[in-house]
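The complex is shown incomplete by one protein chain, all other protein chains being positioned as in the whole.
Should a chain be cited, it is by its letter among A, B and C, assigned in written order, with residues numbered from 1 in that chain.
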Amino acid sequence: MKLSPTQMAWRAAQDIEDGAYVNLGIGFPEMVAKFQPLGREAIFHTENGILGFGKAPDPGLEDWDLINAGKKAVTLKPGTAFFHHADSFAMVRGGHLDVAILGAYEVAETGDLANWSTGPKGVPAVGGAMDLVHGAKRVAVMTDHVTKDGKPKLLQRCSLPLTGVACVTRIYSSLAVIDIVGGRFVLREKLAALSLDALQAMTAATLHLEGTVADLIVPEL
Amino acid sequence: MKLSPTQMAWRAAQDIEDGAYVNLGIGFPEMVAKFQPLGREAIFHTENGILGFGKAPDPGLEDWDLINAGKKAVTLKPGTAFFHHADSFAMVRGGHLDVAILGAYEVAETGDLANWSTGPKGVPAVGGAMDLVHGAKRVAVMTDHVTKDGKPKLLQRCSLPLTGVACVTRIYSSLAVIDIVGGRFVLREKLAALSLDALQAMTAATLHLEGTVADLIVPEL
Amino acid sequence: MDKTLPDLAAAVAGIPDGATVMIGGFGGSGAPIELIHALIDRFLATGHPRGLTVVNNNAGNGHVGLAALIEAGMMAKLICSFPRSADPVVFTQMYLAGRLELELVPQGTLAERIRAGGAGIPAFYTPTSYGTDLAIGKPVEVFDGRPYVQERWLKADFALIKAHLGDPLGNLTYRMAARNFNPLMCMAAAVTIVQVSRIVAAGEIDPEAVITPGIFVQGVVETPNPAQEEDLNRAGAVYPEVAA
Partner (left out) sequence: MDKTLPDLAAAVAGIPDGATVMIGGFGGSGAPIELIHALIDRFLATGHPRGLTVVNNNAGNGHVGLAALIEAGMMAKLICSFPRSADPVVFTQMYLAGRLELELVPQGTLAERIRAGGAGIPAFYTPTSYGTDLAIGKPVEVFDGRPYVQERWLKADFALIKAHLGDPLGNLTYRMAARNFNPLMCMAAAVTIVQVSRIVAAGEIDPEAVITPGIFVQGVVETPNPAQEEDLNRAGAVYPEVAA
């Protein structure tokens, strides 16, 4: 019993304010755009130089000059703007984004993130991740709470090569919503059917409590 | 017997190649644009964000959003481009200009230039001069050979605050054309009626000779 | 999202005493005269804001716009490249009287420092000013055998900007060379307030033609037929007008 990536995306979407400027990482985080609460409209930024793009076009109607950072086709909306890569990362690095939501291999209670390299073997690829973690006012992570073989992904210290130091402020996991405050994991929400002990057992650093822990309630999707 | 500023501008214009990108300093150097030799067309850059602008409009037809760095009205030409100040100085600092022509208070045989401050009194103003002296492939100076009270402006070392170190490559003076090569003044042209000794007497650093010294011949203007 | 502001007074209402304010323009072109005058109006009515640090390429001309803001006594410090103009008497008197601090910055360095502020680049190296009085006290480093001066970013609390078209999302276009410092200052200020000649609906500005994307803009106020500083000065204008 855990949230699907779609459900994690839904939960992450609930925290995005009306009018927020948001960058969604390649892959599952891209789904966040689909779940904007009624009456709120975020403005999405993609590293390759578009602000305020719309949803995917119908198949066959793609224009391959109009893609997002994941190389997927997107569409125009009233108010879309194009710009080059240096201006795009000025938006990122300059702190103009409100929220960035990224995937993760590991997150540490220090806020350190590892999401770009699984080690010295294979082909390393970093893309815009190292820039994004220093750019947005809030850097959130969307991730399964544990690896496919059941090992914790929320750790005291990351073991994989870092993407950034002390950069993550909130984790939307498949089991819980956890803030990172002052180098500690602070549990905000967890699945109601899951005990705190069970959640702690799947987390390799202490889950601190500040006030009540709400139930993590997500619709069937 | 000396060249007028207009005649200096004419002489400087003869060295500008067809298709050269050129920035002309505020004041007398601006006149260089009027004397492009037949069959050659330079492209003029102004710090405030125009490339390829045209001549001054007729009085009464000025548009004050279309001005040069000297705040004088200019006009559009086919192929004009607008850009912001950071892009404008990327052109300058990035070495994309072929020629910059500036005024001078003093020039040293080292290539040092002083043209922005007459000392601690009064209001200092630098504008784009310190950027331009490091930007263009050729940095030339247009200046009277001596001050109004007859003192040399071409010196071993500048006495006034520097605009740039080792930056000037050619001097168009009211008496001569002088290159700066390896920290020495090399005389290329002088007014025919002026003896080398007389010219040297008005110059506070040695004028070196390499090959023939041509006559500096300029039309009545 | 609607970043439209109702009027000029509302647009400048939030600027506090002691703020650092970037003001767009190169001389008069691109100078947000109406926003500046609204800020002067507020100061004359309330005594605030004062003690401002202003970033602008110049130091005003005549007795309108930036010069009028100096003349009103609202400015403590000016960061600029060229404090000369056809009629710089306001700045010159204030500066020579020691009532105004001046930080003189080469024009390209000023532009790049502002861009750096907007782009999250805390420092960069430039050949500009090496070996001159304007490099005194700044770190120097040699790259590829050539010396460069380290310069720091420049940020502001507010930017007052003049653009041509704006939409409710804050997307902007400019008019010819009135672009100059304006797009850079939009990036470098925490709160960027823009006067535009016309507010158009989102989508009316071609996405290819947007010069400042809305992410850099917090407020847009429509100001049709904005004054040109040059025209005002040729007419001998003074702000605020002195009663005859």
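Operating definition for what follows: a contact is a pair of C-beta atoms (placed from the backbone, for glycine too) under 8 Å apart; a residue touches a chain by one contact, two chains touch by 3 or more.
Every value quoted in this text rests on a predicted model; they were computed, and no experiment measured them.
Undergrad: Who does the absent chain touch among those shown?
TA: Contacts of the omitted chain with visible chains: A, B, C.
Undergrad: Tell me which residue among C:Ala31, C:Ala116, C:Ala159 or C:Cys186 touches the hidden chain in the full complex.
TA: Counting the whole complex, the residue in contact with the absent chain is C:Ala116.
Undergrad: Of B:Arg11, B:Lys71 or B:His134, which residue touches the hidden chain?
TA: In the full complex, the listed residue that touches the missing chain is B:His134.
Undergrad: Using the definition of touch stated at the top, determine which of A:Phe89, A:Tyr105, A:Tyr172 or A:Phe185 touches the missing chain.
TA: That would be A:Phe89, which touches the missing chain.
Undergrad: Quickly run down the residues of chain B that touch the omitted chain.
TA: 18-19, 21, 41, 43, 45, 51-52, 76-83, 86-87, 89-97, 134-135
Undergrad: Name, in rising order, the residues on chain A that touch the hidden chain in the full complex.
TA: For chain A, the residues touching the absent chain are 46-50, 62-67, 69, 71, 82-86, 88-89, 92-93, 112, 117, 122-131, 134-135, 161-165.
Undergrad: In the full complex, which bits of chain C touch the chain not displayed? Write them out.
TA: Contacting residues on chain C, toward the hidden partner: 112, 116, 119-127, 141, 143-144, 146, 148, 152, 173-174, 176, 207-209.
Just so we're on the same page, only the chains that are shown with their structure count from here on.
Undergrad: What is the set of chains touching both chain A and chain C?
TA: Both-contact set = empty.
Undergrad: Tell me, please, which two chains come out on top when C-beta pairs in contact are counted per chain pair.
TA: By contact count, the leading interface is B-C.
Undergrad: Quick one: which chain's Cα centre is the longest way from chain C's?
TA: A
Undergrad: By C-alpha centroid distance to the whole-protein centroid, which chain wins?
TA: C
Undergrad: At what distance in angstrom does the C-alpha mean of chain C lie from that of chain A?
TA: For chain A versus chain C, the centre distance works out to 36 Å.
Undergrad: How big is the gap, in whole Å, between where the Cα atoms of chain A centre and where those of chain B centre?
TA: Chain A and chain B have C-alpha centres separated by 55 Å.
Undergrad: Quick check: what residues of chain A touch more than one other chain, meaning two or more?
TA: Residues of chain A touching two or more partner chains: there are none.
Undergrad: Going by the touch rule set out above, which residues of chain C reach two or more other chains?
TA: Touching at least two other chains: 115.
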